[in-house]
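There's a structure below that I have some questions on.
For this view, one protein chain was removed and the others were kept in their places.
So that you can tell them apart, the chains are marked A and B in the order they are listed, and the count of residues begins at 1 in each.
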Amino acid sequence: MVGLSLGEKNFIQGGIAQDLRSDGRKRLTYRPVSVETGVIPQANGSARVRMGATDVISSVKAELGKPSSLQPDKGKVSIYVDCSPTAAPMFEGRGGDELSTDLSVALQCCLLGGKSGAGAGIDLSSLIVVEGKMCWGLYIDCLVVSSDGNLLDALGAAIKAALSNTGIPRVLVAAGASGDEQPEVDISDEEFLQFDTSDVPVIVTLTKVGRHYIVDATSEEESQMSSAVSISVNRKGHICGLTKRGGAGLDPSIVLDMISVAKHVSEQLMNKLDSEIAAAEAVEDDS
Amino acid sequence: MAGRRGTNPTTYSPSLKTQKTRSTIFKDDWVRPDGRGFQQCRPAFFRTSAVTAASGSAYAEFGNTKVIVSVFGPRESKKAMMYSDIGRLNCNVSYTTFATPVRAQGSDRKDFSSMLHKALEGAVILETFPKTTVDVFALVLESGGSDLPVVISCASLALADAGILMYDLVTSVSLSCLGKNLVIDPILEEESYQDGSLMITCMPSRYEVTQLTITGEWSTPKINEGMQLCLDACSKLANIMRSCLKEATTTSQE
């Protein structure tokens, strides 16, 4: 909950109209992003991403399981978000559940592609161990530690960083298992497979305040929004998912304009994020 | 799978869709399972005042998808809620236990509920009923694909039936991307093989999009095409819904 006086509201709206926001940024400038990888040693991969005062942790855990019968050649990925009460007192008890499900659904829509698995940021067929019988299930758990707006972009970035940090143990399948039996496997302790995360999209949320839209809104700015569109864009410039929040309707042409702006912004964000992730990995390797 | 069923003929298990049907989708001469054209919607049937106890309700049937939505209120908001000078919309989408091929799969859809809320909140004039709550309960009787769009359209009709002020009727249409083809208003089977989906919720008379969801990988021209298709279908759907409302008022006046 953000309580703002009329003056403050006008100040924020006026600033956005003049392309000078209350923290000195332009409309399409992100706050400084910092990435830290390997924060949860128990997980297969993890990352903590901070954008200004927004702070999220994402962890990836891999478990062996059975692929679904509809898609025997694909692994499974699920994303869960949890809003910690440390981020805001209103998330206490069950208060954060609604936002948590909203964010989980939005992330699944933005990162996991269609039902057939096409267009997913993660190559699901690389998760298969024995077709139809055994596959890796990736459980991506995210935790919102501190929230100051733009959670979806931060969570998307954290998942991307955590996936590049993820090592999945190499599995040796014992030959000879046939029929309906579960094959015997030997999970290697030393050899790990790294993911190719260059296809994982980034999420850009454009928040519409007045007649303009801004990226990376703080919670004060979000309280003034009429609607927000989150667009996930991959390196090729293709749209991998889109969700809209906020009640006010948008003209279809505005939606298309937002998509082209998001594409443009995503290139910068993608490059910035890649260099941050590389730097974080280097720091981790040193220590 | 086949071997196991052979040994155990007494128990029936729903036939699992296998790889076979999937490959046909990519052939050029593929026709949709129900014989429709790619850009043809299922016939829509609407009826208002389906539930007498509710202040407003509507029933919608799109092929196999059957949905009933009832609207209660406006009623006083709970005491624990903070004061608000605009009304609240409380949405809930649930499935009957027999709605899906496998019994009781996802009886309560929290994600659908919040999507329904997001789709409607922009259209309802909440300022007209401060301090009060309107409940929208949607029940999917049978799930036959494109459930959420049907629920949303049906809910706006129920709200209109309840006399809740809205800027416009809300209509929603979804579209599946299968290989190179864009198929509008997909059925359950098509949805399970889709490479991507696009769902638009709009207010046709105002030509405004209240909700838009895209999954899967899309290029901009394709999004353009998909949106145009859906918006067209939405405005046609709105005509059907409007005529249904008019019909209901004329019959009640007689």
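Quick note on the criterion: a contact is a pair of C-beta atoms (placed from the backbone, for glycine too) under 8 Å apart; a residue touches a chain by one contact, two chains touch by 3 or more.
Basically, contacts and distances are computed from a predicted model.
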{"item": "\"Exosome complex component RRP41 homolog\", \"ER membrane protein complex subunit 6\", \"LALA0S03e08152g1_1\" or \"LALA0S10e01310g1_1\" - which is the UniProt name of the missing chain", "value": "\"Exosome complex component RRP41 homolog\""}
{"item": "Displayed chains contacting the withheld chain", "value": "A"}
{"item": "Hidden-chain contact residue, picked from the options A:87, A:103, A:200 or A:277", "value": "A:87"}
{"item": "Interface residues of chain A (partner: the chain not displayed)", "value": "39-43, 46, 52-53, 55, 57, 59, 61, 63, 80, 82, 84-89, 92-94, 97, 139, 141, 143, 145-148"}
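Everything below uses one rule, namely that only the chains that are shown with their structure count from here on.
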{"item": "Euclidean distance of C-alpha centroids - chain A vs chain B, Å", "value": "27"}
{"item": "Chain A contact footprint on chain B (complex, rising order)", "value": "1, 4, 16-17, 19, 110-111, 114-115, 118, 121-123, 177, 191-197, 202-203, 206-220, 223-224, 227, 231"}
{"item": "Chain A residues within the chain B interface of the complex", "value": "69-70, 72, 98, 101-102, 105, 109-110, 112-116, 118-119, 180, 227, 229, 234, 238-252, 255-256, 259-260, 263"}
